[in-house]
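For this view, one protein chain was removed and the others were kept in their places.
Naming follows writing order (A, B and C), and every chain is counted from residue 1.
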Amino acid sequence: MQFASDNGGPAPRAVLEALAEANTGYAPAYGTDPLSQEVEERLRALFEAPEAAVHLVATGTAANALALSTLCQPYQTVFCSPQAHIHMDECNAPEFYTGGAKLTLVPGDDRMTAEALRAVILGEEGRGVHGPKRGPVSITQVTEYGNVYTLEALRALADVARDHGLPVHLDGARFANACVALGCTPAEMTWKAGVNVAVFGGTKNGLLGVEAVIFFDPAQAEAFAHRRKRGGHLFSKHRYLAAQMAAYLRDDLWRDLAGRANARCAELAAGLDGIAEIRNEAQANMLFAALPRALHRRLMAEGAAYHIWEGTLEGDDPAEMLTARFVCDWALDAAELQRFVDLVRAGA
Amino acid sequence: MQFASDNGGPAPRAVLEALAEANTGYAPAYGTDPLSQEVEERLRALFEAPEAAVHLVATGTAANALALSTLCQPYQTVFCSPQAHIHMDECNAPEFYTGGAKLTLVPGDDRMTAEALRAVILGEEGRGVHGPKRGPVSITQVTEYGNVYTLEALRALADVARDHGLPVHLDGARFANACVALGCTPAEMTWKAGVNVAVFGGTKNGLLGVEAVIFFDPAQAEAFAHRRKRGGHLFSKHRYLAAQMAAYLRDDLWRDLAGRANARCAELAAGLDGIAEIRNEAQANMLFAALPRALHRRLMAEGAAYHIWEGTLEGDDPAEMLTARFVCDWALDAAELQRFVDLVRAGA
Amino acid sequence: MQFASDNGGPAPRAVLEALAEANTGYAPAYGTDPLSQEVEERLRALFEAPEAAVHLVATGTAANALALSTLCQPYQTVFCSPQAHIHMDECNAPEFYTGGAKLTLVPGDDRMTAEALRAVILGEEGRGVHGPKRGPVSITQVTEYGNVYTLEALRALADVARDHGLPVHLDGARFANACVALGCTPAEMTWKAGVNVAVFGGTKNGLLGVEAVIFFDPAQAEAFAHRRKRGGHLFSKHRYLAAQMAAYLRDDLWRDLAGRANARCAELAAGLDGIAEIRNEAQANMLFAALPRALHRRLMAEGAAYHIWEGTLEGDDPAEMLTARFVCDWALDAAELQRFVDLVRAGA
Partner (left out) sequence: MQFASDNGGPAPRAVLEALAEANTGYAPAYGTDPLSQEVEERLRALFEAPEAAVHLVATGTAANALALSTLCQPYQTVFCSPQAHIHMDECNAPEFYTGGAKLTLVPGDDRMTAEALRAVILGEEGRGVHGPKRGPVSITQVTEYGNVYTLEALRALADVARDHGLPVHLDGARFANACVALGCTPAEMTWKAGVNVAVFGGTKNGLLGVEAVIFFDPAQAEAFAHRRKRGGHLFSKHRYLAAQMAAYLRDDLWRDLAGRANARCAELAAGLDGIAEIRNEAQANMLFAALPRALHRRLMAEGAAYHIWEGTLEGDDPAEMLTARFVCDWALDAAELQRFVDLVRAGA
């Protein structure tokens, strides 16, 4: 009954096997090996972007911060949601990598609206050198609250950015989950919607630690390459990153894994329907739902693992509803999930 | 006949097996899992430093730059050799992570002498706020030219640093090779010699990508932890770093691997003795040796892989002696090495 | 009828005379001259802080950003009001000087309440390395909306900071105006209230460009001195900064100038009372007040200079109330002020 995060579970066997396969003989270092080159080519094909520049890094924070540093001058500001991972969960990595840029929060939901984005961008207009210059728009897909932007919504945000000459960054830590939820292609969710740089995350979807950063305009690639090295994120034994990504791409494993995670989440939502207060649409692999404090305590005592998102388990009122985050990863056992639902239904 | 680098070869089977073993079930993220905790404990034991703070990162550049950023204010300077990896090969990572500190090069050999270090430190004295304030001393063991500091030499350098109140950083990308060459303990080569922060490298000695940063004064650990996260170097699935390091420590695998690499290098030096002009003592796993241009060309045509260090293969004079770097890694095949030596002896 | 800013008016004759007096013979550079030393001593006396470290810089942005950089690690966050100058008007200078720290905005009024500050600080608790570590609290006195914290309010904020081990920075660009409004001593408004570092602004109160940064704990002085030089803010001909500050301190000129500015503002508020919608208490030298759009247009046509703060002069409805900011400086002519009031009363 593991719902704590999608970075707690194991990697699929195919990924470990790919590592073992790659572990033979000698290979050129720093990404010049054939496997790395092949993976880049396959990513370009997947994204229908033959000119794109592709770089692998090992963490999502590195992927985001490096991508933003290439798009954003230190005297600019990045527009993002108040719940964005780059704002909440990266310990100032974007500020560090950009050399001190600011993050300007777009008020509202975890899903920014085009209207709110436009209002904030206009609000920074005419500030001369006193405020920061307006910089990239960063969109998180799936959002930190488990919601998925429609392609229309993405396009509307990107249109606002383009109207003001601002580039668009997509934080795709859960890119696959969104793609599966929308039933769309990677190209549709990125450059066809107006995204300039996308992070194609693998770590939360079954890899040990690999994210691909895709620049649809390759002119920005050289700066990224230097910044990656300068940030300590260029692996000498790059083939081990490439091998993971190769396994991820083979036979659309990435879709398969995300499909499983999303399916588990849908089952969970269905199972809790009518009992819990469901807080989000749960199209992807995260469900936010409220249950009474006393029930949370009993579930955890039974071994369920997840995070209380609002409120605290400590508290007097056993009936108080506390919202929890339930994350389903690809490896989540369907029987375990059913056991959890049964416990909830039985009042644990 | 692979002498190009010690980051081109495969990882030992035990490392891949450890990854597979770690790949079961769910584990807490970000280094809070039991395996990560156990590995930290074992590193403390190995270094005979029960209070030390231990952090794993995936690249040597990250390890060095993060360690230096914790020791060095942005208005300070780091003292190091002109050949230091932090100066030559990290694309300004130390400058980036420290927020703009300078590197002051200690003239002379790749192995700094205590006299030269003291002279440079004294030369920066009395500069008030005009020059940078004096900061850490960074020592590379094994040096980039394949030389090993004796314990006496390390202590002498650390004494100079301590005389001026400066901390000492040890870049140990080839820590194991040095330790084996000196026949000493990790403690003797670090805190017992006056080192404050050491990088215990694994990547060049058989791991996929793991380095341990050891702070012998744990007071600096909290800052390091935040800086690691801010740099994008905290792995969510930290157990896969820990598993590699666990395998590396088990039954002193790290010593075993380094011993093999050093032995190959000694064999190579012996094999080339009297033919090549040997440039360094080659106590560890790197040999610098000069051969005629024409011979280099023939060797490479036969499949030997290594880097010309001084001069260029292009050139008219077939007899000109060109110094090459030969790096032996743990996996280097002894028969292949013998084939190479035979080719050299036969004039290829 | 000049209400646009307190950086548009002239300097008092005494300041120019002090510059001319200082302009004789040769003086040691970089702040080691006798006049600079004397001014530091007098500032320590004024603040009743014989141990304080005092540094002069030429701009308020430099004063704030350098002070914060000394208090704040790059992986920390600064707590401030959403209207704070450091957030709104310094083009990322705090982010730049701290090496990438974040600014966390305390919701509410331009005057932070202790409750709101405590809630935000507590909200950042337990975030481990994912969020920034909690850093300094920055208080602006007078606020950007012309309000003045009482000494009780300052103490309450500083108490919250101290409860969490956080240092307190006071942005005192209008320090003198606040001091006069409160009828307190500089010591009462700073270290006696719990402030660790204060900016004693002179530029907005009649100087050409000088601010004093006062560290009540001199241990932080050395870092500041290096950071000032590194930021390009150490004047070689430092005596010309010192001369301005000397004139400012002589016979409490700073109080006299601020008193005049505050008095003009009070007259303006009284004059507009019953006609304009007054938005703030206007204890210091800034009045925020709303007038109909058509009246604004006529006043500006008559030569009045000030900024519309909310809304825009362009617009159809002549009766719409638009809030403007009226800033009174020390040199503001009382007759001109009366002429402005008369124009308003006459409907311009």
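Following the convention adopted for this analysis, a residue touches a chain if its C-beta (ideal position, glycine included) is under 8 Å from a C-beta of that chain, and two chains touch if they have at least 3 such contacts.
Values in this document were obtained by computation on a predicted structure and should not be read as measured data.
Novice: Among A:12, A:60, A:99 or A:186, which residue is in touch with the absent chain?
Specialist: Within the whole complex, the residue contacting the unshown chain is A:99.
Novice: Looking at B:42, B:102 or B:297, which residue reaches the missing chain?
Specialist: B:102
Novice: Can you tell me which of B:131, B:218 or B:311 touches the chain that was removed from the display?
Specialist: Of the listed residues, the one touching the omitted chain is B:131.
Novice: Kindly note down the residues of chain B that lie in touch with the hidden chain.
Specialist: 74-77, 88-92, 95-96, 98-103, 129-132
Novice: Which residues does chain C use to touch the chain missing from this display?
Specialist: 2, 4-5, 7-11, 16, 19-20, 23-29, 57-63, 65-66, 90-93, 96-97, 203-204, 208-209, 226, 229-237, 240, 305
Novice: Can you list, in ascending order, the chain A residues touching the missing chain?
Specialist: Interface with the chain not displayed, on the chain A side: 30, 73-75, 99-100, 128-130, 132-133, 223, 225-230, 234.
Quick note on the criterion: only the chains that are shown with their structure count from here on.
Novice: Go ahead and note the Å separation of the Cα centroids belonging to chain B and chain C.
Specialist: Using C-alpha averages as centres, the distance is 51 Å.
Novice: Can you check how far apart chain A and chain B are, centre to centre, with Cα atoms defining each centre and the answer in Å?
Specialist: 34
Novice: At least two partner chains per residue is the criterion; list those residues in chain A.
Specialist: 90-92, 96
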